[in-house]
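A single protein chain has been removed from this complex, and every other one stays in its place.
Order of writing sets the chain letters: A, B, C and D. Residues in each chain are counted from 1.
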Amino acid sequence: MGHSLIHNLQANIVAVATIFAIQALPAVAQQAATGDVPIERQKILKDPGVFGVFTIFKLRHEWNNVPSAKRKDAAVEVKKLIEKHRDIVLVDLYLTRGLEANSDFFLRVNAYDLVKAQIFMREFRSTTIGKNADVFEALAGVTKPLNYITKDKSPELNAALGSTAYTGDAPRYAIVIPVKKNAEWWNLPAEQRLKEMEAHTAPTLPYLVNVKRKLYHSTGLDDTDFITYFETNDLVAFNNLLISLASVPENKYHVRWGNPTTLGAILSPENVIKALSE
Amino acid sequence: MGHSLIHNLQANIVAVATIFAIQALPAVAQQAATGDVPIERQKILKDPGVFGVFTIFKLRHEWNNVPSAKRKDAAVEVKKLIEKHRDIVLVDLYLTRGLEANSDFFLRVNAYDLVKAQIFMREFRSTTIGKNADVFEALAGVTKPLNYITKDKSPELNAALGSTAYTGDAPRYAIVIPVKKNAEWWNLPAEQRLKEMEAHTAPTLPYLVNVKRKLYHSTGLDDTDFITYFETNDLVAFNNLLISLASVPENKYHVRWGNPTTLGAILSPENVIKALSE
Amino acid sequence: MGHSLIHNLQANIVAVATIFAIQALPAVAQQAATGDVPIERQKILKDPGVFGVFTIFKLRHEWNNVPSAKRKDAAVEVKKLIEKHRDIVLVDLYLTRGLEANSDFFLRVNAYDLVKAQIFMREFRSTTIGKNADVFEALAGVTKPLNYITKDKSPELNAALGSTAYTGDAPRYAIVIPVKKNAEWWNLPAEQRLKEMEAHTAPTLPYLVNVKRKLYHSTGLDDTDFITYFETNDLVAFNNLLISLASVPENKYHVRWGNPTTLGAILSPENVIKALSE
Amino acid sequence: MGHSLIHNLQANIVAVATIFAIQALPAVAQQAATGDVPIERQKILKDPGVFGVFTIFKLRHEWNNVPSAKRKDAAVEVKKLIEKHRDIVLVDLYLTRGLEANSDFFLRVNAYDLVKAQIFMREFRSTTIGKNADVFEALAGVTKPLNYITKDKSPELNAALGSTAYTGDAPRYAIVIPVKKNAEWWNLPAEQRLKEMEAHTAPTLPYLVNVKRKLYHSTGLDDTDFITYFETNDLVAFNNLLISLASVPENKYHVRWGNPTTLGAILSPENVIKALSE
Partner (left out) sequence: MGHSLIHNLQANIVAVATIFAIQALPAVAQQAATGDVPIERQKILKDPGVFGVFTIFKLRHEWNNVPSAKRKDAAVEVKKLIEKHRDIVLVDLYLTRGLEANSDFFLRVNAYDLVKAQIFMREFRSTTIGKNADVFEALAGVTKPLNYITKDKSPELNAALGSTAYTGDAPRYAIVIPVKKNAEWWNLPAEQRLKEMEAHTAPTLPYLVNVKRKLYHSTGLDDTDFITYFETNDLVAFNNLLISLASVPENKYHVRWGNPTTLGAILSPENVIKALSE
């Protein structure tokens, strides 16, 4: 290993350390991560350093044999469980029955500490409906500060992202799409990746008014690099948005985009379980 | 991000907005989407902005143990359910038992509002036969105005498509084939895609007399870009049509074409369930 | 769309129409397709326009619990069902139990009308053994006149194919191998495909004496382009034949060749079911 | 089809016939194949023209509910079955429980006639343990004379293979690895394939002292080209051998190498079943 290699290596270490420093969680999130403060919906959905656990369930056939009264109590049981843990996790449920082959509903659990999300999900698995459902897919990710379209690196796009508000009707649909990129992507120079992400971001701007988006990072935590989460009330606009995202060069680096794509109706947790208990 | 990139970006946004405007639903479809008007078969099968939900079912082994009388009532139960919802969904059933490994029947539900299709499918799942069947595949898509072979962009082909009527016997078979295209396709310039779609469309013209076709767009709604639906009474002609479609360059951009290909017999909903209840 | 494109398009339509004309069924097969004549084994196995439905079954564990007497009646039940439908379908059974992981037996049903094959297979599914077996794979195809190695296009090979008879012992084994080709294959010029098929056919000639072959076309009917069916009593010769077929350039265009490859013993339908009823 | 093509074709047929002649079974094996002589272990494991059927089983959960006494009788039942058929098949069992996810044990059945192996495996499926186990994988192949590293084509390597004996402890482990090669491999000129197989064979020589190997040919009989079978008592040496085999150009032609790789303990059939009956 010659001098220039060692030099490159040291430069590399510094670069990695820098990246790490940039991506280290801000102090406020770290505090929140101690878990002693109650979960605020608006805050946890914006904070970096928040774990998101998506668990997609399919009811077992045995669910049909659970006595009707017990099935009906299931909604209250789930509601109480969510209340019990409202200090450590934020829980959302979505109804996929009638739209999907492999699932009937899914949960998104946000938590500052992954173990807390695990505790909630374990207890959910012991409820009446949890015991009568199989997990089709489970994905864990963590939120991070913006990586590419930052104020410094891409000021115009960053401003555009910040200045356009969702103005559609209350979203009735949520869509979850895992994304994994290939080795070529991750080996691109940072500037090239920035350029590609700008080309990815630009065509999404017109859809900010009717599609909400949120990103979780999953490399190493699961067999995906990202969990992308969308809410909308306009599925034709959403379809056009996804076609736009397919039509930029960044798409050539995808090895997973969906598989599964999961489309569900947004309802209160109680109403999701009620719909499944009829 | 330099000036030219910003310029490109703005052009891009305009272009996207234009595409979106073109693909926005005509006012009449939007009205229909309010759901207060009864579903007209001919109209909903031609309107853009209509959601199509395909659900492919395989009977569980337990179906054999359902008492014969109850099995026989299943056809009436399904017929009544369809009538109950005839104002919000158009429902077709197809019999695949005897032809397919993974299914016994499938449903196509057309609706102006996806939630309505979901409601119907959820209630279907609670019928006797729905409870005794597993979903093998579920695909959701939406109809859109013609994209490529329009009066403006490709007038001769557009005219040819419009002037050739189906003259075969009443179709006895329906075939559903999901289609997904790769990143290279979506990154082609619009003119190149138009050219490829013309080459795709031309060899299909001779088959318009004996194969009917219908297209649903699924990008982002499911792990496919399109759901292609065919009806025919001449399976040799259909086989030749599909070989023609395989033999044009556009086929090189497919990453999914089938998987599953589902071939079923066209029967009334009641007769499909009756055939499965024997 | 300029003049030359329109010209090409029209040429294309003519070409397609020509292909279609060539592949249209001869009148005699069309007559047979009316279904009023009894099925003649030798004829239906040679006619074009004949549908072949291959259904590969795996016995459910519950089969072990069916009372011995009822299991023993199963062979007679299947035999009677085949006799009942001998005017509309030709039925062969093969025993794979002991050789395959995913199946215990399979059926080949030949019929001039696909709906007739479906009717038979539906009734088979309602027999004792049909109710206690799961379908692992089902493939439908249709026979067509020779496409490449015709008297006109490749007279020497056509003659060689016609002049060499099977002289081996009665075949004890049947092998079914689905084949699907990629977009590059289907986009080759017809002359190039002819050349490749000649190179494919030549090395098979020495095996005509000990391996019988039959081809069904499946594009659009299933997720395969062809179903290739072989009978032999010499599995080493068959293995050498398949290595020969692997060793020509045409093999580079395969995206599916097997998956599954199914090897079964040729027995009378009654003896297949008897072997499974012990 | 021009003269030169016909000429090539005829040359091709001759070449194929020659290959076939070379690979035809020697008379002695053909005699053995009549099945009237008792199976000699050393002989059948060396003869060409011997069928090997590998069947990999996973116990069903129901096995736990079989009464202990009946479970204990299972070992004797299997032992008796093997004795009953000792004139037609050679049977080995291997214990994978504790090492593999998809299996608990596997059988290797060697027979001069494939139907005989099928008969044995069918009867095994009807034993107590056979009825309580699912087949995870079944692979059939046939032994052939050496193809590449023969006395004529590669005398030095052939001599080296012949002169090095296994000197390790009695092997406690067997490993089965299916291998399938791509179209590029099979289309290479024979001399090129010989060269690649020499490069494949050379690095294996140092491991002849502690790893035994055996090869079955499967093209057309199953979805693999080869079944490679190894015995060793030194798994680190075996791991190094497989890394050596991965590190030659021939590896670039593999489309299947494992999937599954199955590692089991070598025990007497009775002891394998006893271990599973505790």
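To be clear about the criterion, a residue touches a chain if its C-beta (ideal position, glycine included) is under 8 Å from a C-beta of that chain, and two chains touch if they have at least 3 such contacts.
Being a predicted model, the structure only gives us computed values, none of them experimental.
Although one chain is omitted from the display, it touches the following shown chains in the full assembly: A, D. Within the full complex, the residue among D:40, D:83 or D:156 touching the omitted chain is D:156. Across D:173, D:216 or D:229, the residue that sits in touch with the chain not pictured is D:173. Of the options A:71, A:217, A:254 or A:274, the residue whose C-beta touches the omitted chain is A:217. From the options D:100, D:113 or D:137, the residue with contact to the chain not on display is D:100. Across A:66, A:117, A:211 or A:265, the residue that sits in touch with the chain not pictured is A:117. Looking at subunit D, the residues touching the absent chain are 61, 64, 95, 97-102, 154-157, 172-173, 175, 177, 195, 198-199, 202-203, 205-206, 235-244, 246-249, 251-252, 254, 258-261, 263, 265, 275, 278.
Mapped onto subunit A, the footprint of the missing chain covers residues 1, 5-6, 9, 12-13, 16-17, 19-20, 23-25, 49, 51, 53, 55-56, 60, 62, 114-115, 117-122, 125-126, 131, 135-138, 140, 142, 144, 183-184, 186-187, 217-223, 225.
By our rule, only the chains that are shown with their structure count from here on.
Put simply, subunit A has to spin 145° for its C-alpha atoms to lie on subunit D, with the angle rounded to a multiple of 5.
Contact topology of the protein chains: linear, an open path with no closing contact. The list of touching chain pairs reads A-B, B-C, C-D.
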